[in-house]
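Structure, as structure tokens:
One protein chain omitted, others in place.
Presenting subunit A:
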Amino acid sequence: MELNLSHVDYLQVGVTSQKTMKLLPNVGRKATQKVAVADHDGVVTCFGMKKGEAVPVFKSLPGQKISRLELGGALGTPQEKIFVSSGSEVRGYTKKGKQFLTFEANLTESINAMHVSGADLFVCASYIYNHYCDCKDQDYYLSGDKISDILCLPVETVGRTVPILACQDRVLRVLQGSDLQYDVEVPGPPTVLELLNRDGGKGGEEVLYGTADGKLGLVQITKSGPITGWELDNEKKKGGVLCIDTFDIVGDGVKDILVGRDDGTVEVYGLDSSNEPTLRFENVLSESITSIQGGCVGKEMYDEVLATTYTGWVSGLTTEPQQMVAGPGDEIKMSRETQGKVAALRAELEQLQVKVLQGREKYQQSSQSSTAVSSVPVFSINDKFTLCQDDASYSLTLEVQTAIDNLLLQSDVPIDLLDVEKNSAVVSFSECDSESNGNFLLATYRCQANTTRLELKVRSIEGQYGTLQAYVTPRLQPKTCQVRQYQIKPLSLHQRTHAIDQERPMNTLRLTGQFSFAEIHCWVVFCLPEVPEKTPAGDGITFYFQNTFLGTQLEATYCKGEANFKSDNISTISILKDVLSKEATKRKINLNTFYEVNEDSVSHTLRMIHPKLEYQLILAKKVQLIDALKELQVHEGNADFLIPEYRSILDESAQLLEEYKKQPAHLERLYGMITDLFIDKFKFKGQNVKTKVSQLLAILNNYELDSLMEFFSEA
């Protein structure tokens, strides 16, 4: 990597949301830029760096949590007015800190995304989009799924207002006035939108997006429709993208793409001659990166990447070389600035310590009183529970403002907890009393000092559903813990997709009965992930899903009084049938179920599993041989006497082992799904074949596709 950046911390503010830090445009040439950052305490801080010290320009009063910070100003002038959204309110500050605007958007929910362009203000609550011009209501749109970000193409270049919404259901919605112009399908749930080169590229139509599963892409939003540019997959399984910026940090005249992710990764991508991105630099901070900007802050002449983290650290990755000042003595000489800084901090700490001691004493005294109560304010947890497509497992990340002391995981469904390399906490599994208290997993994580972020992986089994609870205890007095709940849905391994292959043989399940659209939608939400909680507009809806593990598909179409589910996997249909009838019985609604089983679908699914199974079997066999072959090699001195097949195993041993390690229990999971398929196939025929499962497993142990198919059709 040709780029060498060193890490400098500038300032810590409160917990920050996504996209809440911007660099103000510099006044003269080459001067350092000021930073505006907003946090959950509702404080907007604007500061500049002078001789290595953060000098505040202004600091607003605390209030409600701030969800976004944007810069604006009259079109054609420097964009140096600061806008923040907090609750359902938008406030504006001048660069000197004078508040010139307070605008109540009159939304029932709080604003979670905002865009400012000239006199136009665009705000989004979870499903609602609103456009105001000079604070007057203009347009309105209700989105089908949660909106995570909003952006407009630059009016100066495009000549019209084109708002783009990033929606959870893996589409970018391009609006025209109050109407949807068209959808742009993207490979994952988009979390952030930015204009390429901050101005949308040549035509002003190029938009960068990042997704929750860590993908990155470029799309051109033209008048007639989208033109897809490049797409970057997330092969290394880094975190989801939270913020993007474009800035020429390399200094070669081409703007680079800066990316901040929720696992603390900061990346710089350069665009090569064919305009394809290549990774130039990577650095991992310990907390999620909520905002990223390129500019010049710490020292004149030295460009840097400025990032804020979840816990409110504003840090720079600067091109300025940070050499150590080695003095003549044995101690490392600190620069005078740092010494001053440290001394000031220490003094501040001492004062605080006294105050805290007083507080502690008072708190202790209150425990003597019989009327006093102890209520500790809720601390904020940044959590994410997402399905990873590659290994069909869920990853749970938890992030707290202060160091985590311990974590208790409890689940009332059988799930597997997988080891995560990055996670240094000591895990301990406790005995479970599944009968009396319904616990299937009780595990504690004792964290190492200074762990503010924890990453875990769990593997679920389709058809078994319930709740996973995480009790987080931070290292903070008085000690409290907070519980977070995560639903493990019946079809937990399914993921939304844009379209399905209608050619496949399908099994169908049809439900009719006295249920409303809202009720059936609620049941679908209960069964499947990634479905918006809000009942969709209109009379009916169709959703498409894909099983991330097997690649089978599901189509769900429903309206008031009727629902149709189509899937090529009979197990999926079986699970749906069981869960839906149970839910309906709970509400005392009479359901009529019709199902149509397509015999071909079973063999079709088996054929789909076949390559995966075969690959895994061969891999397992090869891995088994490696040690023995290595021993032979050592014994004989070389491997020339071996047949080419074995020699190639030896040559590839490292890759094979790595591959094998990556997919723990993959084979067992496949076996489990084939067994389910077998049981479900005959369940629909009204036969119980559980007694034959051992025969099936025997066949699987000497796997051959034909014999397996035969067994399925014969039994």
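Quick note on the criterion: contacts are C-beta pairs under 8 Å (C-beta built on N, C-alpha and C of every residue); 3 or more make two chains touch, one makes a residue touch a chain; residues count from 1.
The rule is short, and it goes like this: contacts and distances are computed from a predicted model.
Q: When one chain of this assembly is omitted, its UniProt record names it as which of these: "small monomeric GTPase", "DNA repair protein RAD7", "Trm112p-domain-containing protein" or "Bardet-Biedl syndrome 2 protein homolog"?
A: Going by UniProt, the chain not displayed is called "Bardet-Biedl syndrome 2 protein homolog".
Q: Of A:S178, A:Q353 or A:S516, which sits in contact with the chain we cannot see?
A: Of all options in A:S178, A:Q353 or A:S516, contact with the hidden chain holds for A:Q353.
Q: Going by the contact rule already stated, which one of A:S424, A:S516 or A:N590 would touch the omitted chain in the full complex?
A: Of all options in A:S424, A:S516 or A:N590, contact with the hidden chain holds for A:S424.
Q: Which listed residue (A:T222, A:Q482 or A:S603) would be found touching the missing chain in the intact complex?
A: Only one of A:T222, A:Q482 or A:S603 touches the chain omitted from view, namely A:Q482.
Q: Which candidate, A:G438, A:P505 or A:P611, sits in contact with the chain we can't see?
A: A:G438
Q: Which residue numbers on subunit A touch the omitted chain?
A: Counting over the whole complex, subunit A touches the hidden chain at residues 7-9, 12, 311-312, 322, 324, 326, 330-332, 334-335, 338, 341-342, 345-346, 348-349, 352-353, 355-356, 359-360, 362-363, 366-379, 401-402, 406, 408, 410, 412, 419, 421, 423-431, 436-439, 442-444, 446, 450, 471, 473, 475-484, 627, 630-631, 634-635, 637-638.
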